[in-house]
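Structure record follows, encoded as structure tokens.
Every protein chain of the complex appears in place save one, which is left out.
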């Protein structure tokens, strides 16, 4: 599949919503508009693949739980979501956000929901990276007598 | 993907798929019996029964072959969205959908291997009408005889001769479903 530039932004928010803590997303967007379900929230699995040697042929590593949902807002905008885990509310809410992002509400949703989620995800990531960095070994070589 | 492709799936997938699966099972277990299969509203020209059958049986691991007029963007998108099934040429398909003429030649479809006879195709044959009249059927799942409005006889006799290999058939028309497994003996007219 090839990505069009306009798909990149949508890929970005859908990916962010997939990994968002469900309780946090619910707190940022407590009220949901009326929607028509196109595909009700469904818990399933996705086979995660790795590559032999990290770079070679694909192989099946094991599954992960994923919940998906597709719905339509009254205005006609269609939202899809695939989120990690088994929380159907998470999937519905993520699909609503995806749909709203295609409406004039986009700027409000970006500020109210996506921006805080993005900041929090970034903080989690950098904090973990900083803890890892603190365990990086700084080698120093002992001066040996014959090197003088 | 068109908005129409996103509608027409099962409203309550768990129960409706279970009912449809039961109907599919009954139809195949008792060749010649007619069953009503509702809950799906696929885009034309796919029948509601064929649509419900695909929603129930097809998934990302079952390649589907569309033959004839059902091979159109609307049907393709609908199957993709609701089942995730990939599309494949006839000789790689687990399921093949189309009217009887479009499915020919039938020798294209997989008939399984002696050690894995289940690795064969299931044909979903769209018929203008479907009734428990016409050709006489005998065999497993049939007490004495049954009748079914098959589109022809020779092809099913040839398929029966391959047993335990061969393909299995569902017949759909509107919201009606019947089936003819490879084990059924189709009597000469």
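Just so it is clear, A and B label the chains in written order, and each chain counts residues from 1 on its own.
Just so it is clear, a residue touches a chain if its C-beta (ideal position, glycine included) is under 8 Å from a C-beta of that chain, and two chains touch if they have at least 3 such contacts.
By definition in this document, contacts and distances are computed from a predicted model.
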The complex's invisible chain, by UniProt name, from "Carbon-phosphorus lyase complex subunit PhnI", "Probable sugar-binding periplasmic protein", "Iron-regulated ABC transporter ATPase subunit SufC" or "HupE/UreJ family protein": "Carbon-phosphorus lyase complex subunit PhnI"
Which residue of A:42, A:89 or A:105 touches the chain not shown here: A:42
Chain not shown, touching residues in chain B: 1, 5-6, 59-61, 80-81, 84
Positions on chain A where the hidden chain makes contact: 1-4, 7, 10-11, 14-15, 18-19, 42-66, 68, 70, 80, 82-86, 125-137, 139
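Everything below uses one rule, namely that only the chains that are shown with their structure count from here on.
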Inter-centroid spacing, chain B versus chain A (mean Cα positions, whole Å): 39
Chain A - residues contacting chain B, complex: 37-40, 42, 70, 72, 76, 78
Interfacial residue positions of chain B with respect to chain A in the complex: 3, 6-7, 9, 11-13, 81-82
